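Removed: one protein chain of the complex. Kept in place: all other protein chains.
Right, subunit A next:
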Amino acid sequence: MLLTPQSIGWKLKSTLYFITGAIASFLALPIFFIVALSFGSSQWLIFPPPHWTTKWYERFFDNPQWIEAALTSLQVALMTSIIATAIALPTSFALVRGKFAGRDYLYSLFTLPMIVPVVIIAVATYSMFLSLGLTGTLVAFVISHVIVALPFAMISIINSLKLFDKSIENAAVICGASRLEAIFKVTFPVIKPGIFAGALFAFLVSWDEVVISVMMASPELQTLPVKMWSTLRQDLTPVIAVASTLLIFISIFIMLVANILRKRSL
């Protein structure tokens, strides 16, 4: 009765196909352009590329600055992911299981960094670390990234914990396990996919983050997006397209893994 593919005429059908295709391309074309440009021979990012080459990839991997930035990104993202998940796990338990006044407000507080404009968090953390003399350090990077990554890790864990049937944990308790034992032996293994998905989302948030990172960075310590941004201000080189391509594909890969895990936890 509703709009099923069988019930609509070919005219409407082809119009819908067209609109869907147009929107999908609108969303995907920038990625496609960047990937194409990273393999193009033109120094000036001419499209379509006159010839195909992998020389910009060689440039990228030959330049220790790019490699170092990529490794810094990886390091910051990994640490952010681990710390955010470690904080999110007990927090989620408190917010889902706890019965205390102001629980809903506390939940809102924890998810606030998702709503507050990133630039405000960036300015705030920057001024804080400036007064502490910590700008340009790995600690500053990780702490500020944890702030924005925490809600993403938390939401994933909270969802899987809400879906988890607590009587399974109670069953372990009545079988003789202490509450803590039951959580470690039963609850964690069951919600593991949700925890991993949360960790991956936190990783992604940090991996893609540029606004805060620009503030935290120093010439000696910068993440891949920061390096791209600063390079872009000096000159336009296809190496940036290479960096973008790598960034995108790693993000897409992690996103896919996180989604598979999340589906499995449901």
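Methods note: a contact is a pair of C-beta atoms (placed from the backbone, for glycine too) under 8 Å apart; a residue touches a chain by one contact, two chains touch by 3 or more; residues count from 1.
Keep this in mind: contacts and distances are computed from a predicted model.
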Name the absent chain by its UniProt protein name; which of "Multisubunit sodium/proton antiporter MrpC subunit", "Spermidine/putrescine import ATP-binding protein PotA", "Xanthine dehydrogenase family protein subunit M" or "CRTAC1 family protein" is it? "Spermidine/putrescine import ATP-binding protein PotA"
Per the whole complex, from A:64, A:133 or A:176 the residue touching the absent chain is A:176
Options A:14, A:41, A:108 or A:167, residue touching the unrepresented chain: A:167
Of the listed residues A:190, A:210 or A:246, which contacts the missing chain in the full complex? A:190
Of the residues in subunit A, which ones touch the absent chain? 165, 167-168, 170-179, 181-182, 186, 189-190
